[in-house]
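Pasting a structure below so you can have a look.
Excluded from the complex is one protein chain; the other protein chains are retained at their positions.
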Amino acid sequence: MLYREAGQFKTTYAEDMAIFPIRQDRIALAILVGIAFIGVPLLATFHVWPFGSDYLLWAILLPFLILALAAIGTNILVGYCGQISLGSGAFMAIGAYSAYKLATGVHIPLASLGFAIAIPPLPVLASILLGGLMSAGVGILFGIPSLRIKGLYLAVATLAAQFFFDWAFLRLPWFTNYAPSGSVNAPELDFFGVVVRTPVERYLLCLLFVTVLAVLAKNLVRGNLGRQWMAIRDMDIAAELIGIRPLYAKLTAFAVSSFIIGVAGALWGFVYLGSWEPLAFSIERSLDLLFMVIIGGLGSIMGSFIGAAFILIVPILLNVLPTELGLPLSTQTITHLQFIIFGSLICYLLIKEPHGFARLISIGKEKLRLWPFPY
Amino acid sequence: MIAFGQFLEVLIGGLMSGVLYSLVALGFVLIFKASGVFNYAQGAMVLLAGLALVRALDLLVANGFPLWVAVVLAIGFAAVIMAATAWLIERFVIGPLVNQDALTLFMSTIGVTFVIEGVAEMIFGSDVYPLRLFPTDAWFLFEGLFPGGILVNKLDVWGALIAGILVGGLAIFFQRTKTGRALRAVADDHLAAHSVGIPISWIWFVVWLVAGLVALVAATVWGTKLGVQFSITFLALKALPVLIIGGLTSIPGAIVGGLIVGAGEKIAEVYLGPSIGGGIEYWFAYVLALAVLLVRPQGLFGERIIERI
Partner (left out) sequence: MRAPDTNDILLEVERVVLSFGGVKALRDVSFNIRKGEIRAIIGPNGAGKTSMLNVINGFYRPNHGAITFKGRTRAKMQPFEAARGGIARTFQNVALFKGMSALDNIMAGRTLKVRRGLLWQVLRLGPALAEEVEHRRKVEEIIDFLEIETIRKVPVGRLPYGLQKRVELGRALAMEPDLLLLDEPMAGMNLEEKEDMSRFIIDVNNHYGTTIALIEHDMAVVMDLSDRVAVLDHGVKIADGTPDEVKRSQVVIDAYLGVAH
């Protein structure tokens, strides 16, 4: 009975265009943000349940935040603009390695031309953002084929990105500063004199990035550019006839999507992994991101969060639940079960509810609004 | 002469492994032609067929069946598994998604891939299982012409032979049989085909079945070469660029595309690899496909796509 919007009148278009036009939603969001920014850090600092150890922060919340960010990026391209991508992992890698190179100083010897390009090590924040920009640039490059080819063909173009960059970061030692093991270590996370070290600090850093970028992404998708992307997705010919340039719409989608994914990749390397190897960003990562988007909801920012949470939590549940019930499963069985669950869920959702869990929630809210009447 | 001999050897080796890509690519083309579905699961189907085959074979041999009986029975068993898979996919995924856009269908086949991989490994196990159906030793040809001759793997020759028989068989199936003709009609326009009384779901079952059997054939050759193991699905993924290069709708395209990719990546690896760190095979096919997409989006043998509103 609490979920009613009676008496909430909107007197301006700006109010009607707010992300959450219903007051109860805004209250729920405020509580959520409060918990995320204040509650969790407080509990974790004083090691109060469920933050007795850092497990929840390290193993769930940190990867959740970063992968949700990457899923938002993937969703912009796949869910909003309708351009399939099997290469999101590569763009995370580009973000991570570019940030790494920039943070440790870039040196490109151009002996044949008689000079060298040398950039001194940049601050961490600049490196992360420029890493995102680098990823955006490469994204635009790989988006160019999308102007001539449709969906399925693009899948192969993005696979090309995936496999090429997998290889490049593994085999070209320049990217790893000639580290003999091929793995690289993130620089100290120094933000204008504030050094981020503990799990709580890392969590807050990622939360800040994710919140800001999610809001900005939401602004884009509900503005004109977002409508252009969706128009291209739903019917590209009609979109062109109302004056949308496919070139601009598609390439901005590639750029924005790759930027967000690149930043997520840099955070994944710098903040979550700390040190990483090339295969941290393989095709499995790309498929995971695609699954998050389909399960959470194609064309929904909130869905990206739901999808990321789901993909992270299922393996953990498969690990914990049977053990609690006294039927521990082998690691292999868990992996196989996970495959089967994700795969069948994808098929089920594509058939029954292409807008994923996010849509199921909004249908639920719709029902709640009318409760106890069916309609 | 040595250099040329070596080149020839690399080229032949490449062409022969290209045939293997073609074998998988054939399955893709069949499904794409008949239902417009870009089937990501073809690689998983090769894995499933291979696992079913090798596990049944091992079990039968261990129980004292003579080898040839065991082989026949195991192939029969794997074929039944592929038929069941085809039926399940048609019934529960592709059937309900009829009339959806290509992107949705494609993503659903990624889902199917995961289910097949999970179920296959859960039932049949997830180790590397060696399969010995074909000889794997080598011939040395033209020993008079080149010092040491040119090394040609017998398995590769078997692979090429099988691919040839398969293409011939498929051509006859498409051109001469009633089902084959109905299949082409469905590919043209499934609504129209439906309205003249062609049972669509039956046809699609047949297509997935044939693709499954093609996967089984591919699995026999691949399994002999590499052992039946999970990484086969990644090698099978290379059939995607092969298709782009050959053209999505063309059976000869699948063959030629496979040969180009096979030969190209071996030659690039041998002659270019050492100077840039090696491992070019990992991405060569995809980048080549990307280049083809930019120049000739319909592929070498594909039909030009004309859009209408």
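Details
Should a chain be cited, it is by its letter among A and B, assigned in written order, with residues numbered from 1 in that chain.
Criterion: contacts are C-beta pairs under 8 Å (C-beta built on N, C-alpha and C of every residue); 3 or more make two chains touch, one makes a residue touch a chain.
Since we're looking at a predicted model, the values are computed, not measured.
Within the set A:M235, A:L317 or A:L368, the residue that contacts the chain not displayed is A:M235.
Set against the missing chain, the residues A:N219, A:S275 or A:T323 yield one that touches it, A:N219. In the complete assembly, the contact with the undisplayed chain comes from A:G243, out of A:P180, A:G243 or A:G326.
Counting over the whole complex, subunit A has residues 12-14, 17, 216, 219-220, 223-225, 227-228, 230-231, 233-235, 237-246, 252, 256, 299 touching the chain that is not drawn.
As a convention for this text, only the chains that are shown with their structure count from here on.
Once the centre of each chain is set as its mean CA position, subunit A and subunit B turn out to be 33 Å apart.
On the subunit B side of its complex with subunit A, the touching residues are 38, 92-93, 96-97, 100-104, 106-108, 110-119, 121-122, 126, 237, 240-241, 244, 248, 276-280, 282-283, 286-287, 289-290, 293-294, 297, 307, 309. Residues 82, 84, 144-145, 148-153, 155-157, 159-160, 162-164, 166-167, 170-173, 237, 287, 290, 294, 332-333, 335-340, 342-347, 350-351, 354 of subunit A are the ones that touch subunit B when the two sit in their complex.
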